[in-house]
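Below: one structure in structure tokens.
Partial complex: the chains shown occupy the same locations as in the complete assembly.
A and B are the chain letters, set down in written order, and residue numbers restart from 1 in every chain.
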Amino acid sequence: MSIGLYPGTFDPPTFGHLDVIERAATMCDKLLVGVAQNSSKKNICFSTDERAAFLKTLLAKCKNIEIVHVPGLVVDFAKEMNVSFLIRGLRAFADMEHEFQMALANKKIGEMETIFFMADGKYAHISSTLIREIARAGHHLKDFIPAEIEPQVAPRLHQYLRQS
Amino acid sequence: MSIGLYPGTFDPPTFGHLDVIERAATMCDKLLVGVAQNSSKKNICFSTDERAAFLKTLLAKCKNIEIVHVPGLVVDFAKEMNVSFLIRGLRAFADMEHEFQMALANKKIGEMETIFFMADGKYAHISSTLIREIARAGHHLKDFIPAEIEPQVAPRLHQYLRQS
């Protein structure tokens, strides 16, 4: 059985994430969507539990998808869970260098392969920078994040960003 | 009447900024040069008032240019002032991704268009990194910032950077 792991921060999950998740789910028997603690990354608005809950709400109907917590390094967790390969999305050129480095590191550390999906054209510009700027202005986010979670996400993000 | 807004930190204003300002001023009936508070950006050497004063000194003779403070989000301020479009300069590839994201955010949030000017070849490499490195070394900055403000800017920047 092939098991894919799509790790991320998902703070919050966007249409871009869901697009990758749906496409990746067709490539493997089971897809783990891994919510990273991301202790080093500042500016996390939602707790790990909240982010996992968002994903569970959005992906409840998908049978071969499971939402999991990634407690430490992605590659350690992946090996422990018998993951066959990691999954990442690529948006334009922005994060290529970082993605190259991480993919290479995961291969060297744990013989763990990473496969990449190109972000769909219409999601290519949905970055956290964009969403945060829009939330900071107090605007709704329904063009960027699913309607099921938008009412909880937008005000929290707005409040959080105005304070920080 | 078309009103353009060129927002920036201007810490300090450079020949590159002035070049964009002069070119943009020919494109609109009135050009607002907006000094951003930029609370999140660290390493600001000069106060908002000082930066506005520099610009006023440099642009005193330009009839259709006004120096303004941008108190919060650029797009909110732009709408309040009936701005027709935002103006930004582009230097090589360095800030493309950020500029794309901000332009898209401002369009989504406030239907506010951004137009871009390519930095002139001779200013293409005048970045804040360059100016700060030169100031840190205690050298004059007259190749990069106008003579009218250089004597005030260079020593302050030097002192500030040595301390930080």
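Methods note: a contact is a pair of C-beta atoms (placed from the backbone, for glycine too) under 8 Å apart; a residue touches a chain by one contact, two chains touch by 3 or more.
No experiment lies behind these values; they were computed from the predicted model shown.
Shown chains number 2; the total number of identical copies in the complete complex of this file is 6.
Everything that follows uses one rule, which is that only the chains that are shown with their structure count from here on.
Rounded to whole angstrom, the centroid-to-centroid distance between chain A and chain B, based on C-alpha atoms, equals 35 Å. Remark: chain A residues 92-94, 125, 127, 129-130, 133-134, 136-137, 139, 143, 164 touch chain B in the complex. Residues 40, 73, 75-76, 97-98, 100-102, 104-105, 108-110 of chain B are the ones that touch chain A when the two sit in their complex.
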